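Only one structure is covered here, and it is reproduced in the block below.
What you see is the complex with one protein chain gone and the rest in place.
Naming follows writing order (A and B), and every chain is counted from residue 1.
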Amino acid sequence: MLPEVGYGALLVAFLVAVYGILSSLMAVWRNSATWLRSALSAMRLTWPLITASLACLLILLVQGDFQVSYVYNTTSRSMPLYLKLTALWGGQAGSLLFWGWLMAGFASLAALRNWERDRELLPWVIVVTLTTLAFFVGMVLFSADSNPFVRFWQNRSGQPLAPAMFRSADMLPLVPWDGRGLSPLLRHPGMIMHPPMLYLGFVSFVIPYAFAMAALITGRNDVRWIRITRRWTLVAWLFLSLGLVLGMRWAYDVLGWGGYWGWDPVEVAALNPWLSGTAFLHSVMLQEKRGLFKRWNVFLIAITYGLVIYGTFLTRSGVFSSVHAFAQSDLGPAFFVFIAVMAIASLGLIFYRWEALRSEGQLTALFSRETVFLLNNFVFMSILAVCFWGINYPLLSELVTGQKVTMGPPFYESTVGPLLALLFLLMGIAPLTAWGRSTWKMLRRSVWRPALLAFLLVVALFLGGVRQPGALLGFGLAALVGFVTVYEYGRAAWMRHRTQGESALLALWQLAVRNRRRYGGYLIHLGVVLMSLGVIGIEFFQSETQGLLRPGESLEVAGYRLTYRSLAQFDVPDGRNVTRAVVGVEKNGRFLGEVYPRRDYYYEAQQPMTIPGLRSTMEDDVYVILVSWQPITEDGATFKVYHNPLVNWLWVGALVFLVGSLVAIWPESGNVVKSA
Amino acid sequence: MKKLLWVVLIVWGVLLGQAEMVAAQEPTPSDDEVNAVARQLYCPVCENVPLDVCPTEACKDWREQIREKLAAGWSEEEIKAYFAAQYGDRTLAQPPRRGFNWLAYLIPLALMLLGAGVVGRILWTAQRSQSAAALPVVEEERLAEIEAALRRQGE
Partner (left out) sequence: MQTEQPSTKQRQGVSPWMMGGAFLLLAGFLVFIWLGLQRAQAGPAVVGQPAPDFELTTFDGQTLRSEELRGKVIVLNFWASWCDPCAEEAAFLEQAWQRYVRREDVIFVGVAYVDSETEAKRYLAQHQVSYPNGPDLRTVISQAYRIRGVPETYVIDKNGRLTYIKIGPFVSVQEIVQVVDAALQ
């Protein structure tokens, strides 16, 4: 019963979405408010309907109805409840439904806002949003292997039949006793938050894109739509950033290779829209303040959304495949058509409004805040060029030469590294430049103090024994950005304190509250600085060693002494066999504690997982792996140990980054009405 | 265990074979020495997994192969070239710089140059207009500007 209800609700949602598109078009054609109201109701209705469908799937997952192929493939009896729930995005079909649900949520949310002043945009926002939604929901409904409600059947003589959605006369239900269980890789608490955040980031870009397209279609050219778009982009961008960071954390905790970012094509595909989105969030300020680069901004919005869809296409259609990819999927052609239509329509619209999108002015000075932002966009787009090409070239190479190639860390790092250094330099001087026109003299006056501090820090590091030029440059630039940001904030607060007689603390608070965007932005920059410490730590100072130890023997890395104490092997009720080692950590002869690297063998999936033992401090991480490719016995086991300095700052920085984004997104209180 | 024994036998054999030629006994390359090479290579059958951290049985054999080659005195570059010749370019961390693969490196560079050209053109026009309408900049202006900007943004 439940599968039919779930499928039915989804089908109704699809029809409602199609109805919304049509009635929206009617509203434009007839200039009718009634049709528009009806379309708006349709958009609001999609979310409850898909919620009902999603609820059905969740109940099936929790109940463990293994007749449903998706439930069979992603859960098993022994899995705890929270894993049964997260199995919702553990497979192609469920995660696609989940994706549609999130997108419908955003559509409904957008439909609930006050449309009084943006009436003319509304029908087109509805058309664009619901078209995307209908596309994703349609894929779940009409693709054979992306429908999560498909069930197993057998005929009267007990022969299994092909899985099907609906039952015909001679079919009997075929109910396996147990399911195959969730992929071990996904059985980590990190997977509870990482995919939803990433998906939220992806799907929410549909709203700014819809606004941009609506503005192009209607020819509306004022500052208002760009403000709305900017705020929605900021929300989407926050979720995407969060999703990326959580993904890094998950990789660090679960994948067991000592790092958090491996330049895997799937990772890079998720990073691409973040890059163009970040470029947009900077360059949009030029449009708001000076009316510059309107074409570029619309282009960035379109390309960001395009990259979201393209990345989804690559990872879901099986294009990123190998001899080991089983997941053949029939989604490819549909995705291709969607991408083609979207890209041609967006490009066509931009050209159609080319004249209306002319900049209202131009840069008035060679050196100004505008120039810095322009260069910022250049750097972000350059990184994007490298990353975009990096995921596409292997496909091209395979097509042209027949040889598969790998684009690994060396390819990216050699180009992205210097670009990041340039980006930090820009980030350091940007707050000190003025809009419209700036002078070097002004910059010198304000930059010398933070620059001197940063320089002293570099000298101190050098004297302290840090000799790699790259690391020194990295620390220096990070320090420059950090000091400049703090200095700017402090200076503004000091001015307020002097001119308005506020206490220093109140001045700091008032500044942040009065100008959330600017000081939210500063906080984000500080977050990035802190995160960069973690990156520098791993890139330049990571060290590792490996060895076969007998109990009592030890390995040494970066001043730490790791002693193998004991090993235990036991079964856990949820279907794992755990091999867990106890390793003592010492530094300078002082005992610091124990870590417990382990290897979990999943019986159902017949797959081992290597979970590191981690001792984490703000100074450094000791990351111990029980190496699974050597025999592990009680009288000898191979350990691999990584020493990852400063890596914790990455997560701390991400928190600061998050707070900064929230400050920037929070609606300004009171005078919202006045602003337009 | 059997595999390890086999490896030991091989290494031992290699050492015996060399003992006649070289007087000094070559030490078995340590795990760290093997990993130093393996981390620059990719598992030929997995999807984007560096060889030093790849947990499969096959990868273990490849690492042992690196150990054999190191024991035989091969250099890092020779081993990498050997892997590429045996298992294809996908075992290298980046495409070798030759033939069609130059595109992998030149296209991003070309795109960046294109971007730099566009930025340069915008700045060039900006500079021309600047010299046409040069305004004197006084430093007090900076303070006024900040305050004006603050007020603007407070809206």
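Please note the rule applied: contacts are C-beta pairs under 8 Å (C-beta built on N, C-alpha and C of every residue); 3 or more make two chains touch, one makes a residue touch a chain.
If you're wondering where the values come from, they're calculated on a predicted model, not measured in any experiment.
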item: Given B:A84, B:I107 or B:A149, the one touching the chain that is not displayed; value: B:A84
item: Contact with the hidden chain (one of A:S143, A:Q403 or A:Q569); value: A:Q403
item: Chain B residues that touch the omitted chain in the full complex; value: 10, 44-45, 57-58, 61-62, 64-65, 68, 84-90, 125, 129, 132-133
item: Where the unshown chain meets chain A, residue by residue; value: 290, 310, 313, 317-319, 321, 323-324, 328, 332-333, 336, 339-340, 343-344, 347, 351, 354-355, 358, 360-362, 364, 392, 395-396, 398-399, 402-404
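Note that in this section only the chains that are shown with their structure count from here on.
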item: Averaged-CA centre spacing for the pair chain B and chain A, given as whole angstrom; value: 23
item: Of all residues in chain B, those that touch chain A in their complex; value: 1, 4, 30-32, 35, 42, 45-48, 50, 52-57, 59-60, 63, 88-95, 99-101, 103-104, 107-108, 111-112, 115-116, 119, 122-123, 125-127, 129-130, 133, 135, 137, 139, 142-143, 145-146, 149-150, 152-155
item: Complex interface listing, chain A residues touching chain B; value: 256-258, 262, 264-265, 289, 320, 322-325, 362-366, 371, 374-375, 378, 381-382, 385-386, 389-390, 393, 396-397, 400-401, 403-411, 415, 434-437, 439, 441-442, 445, 492, 495, 514-515, 517-518, 544-548, 608, 610, 628-631, 638, 640, 671, 674-675
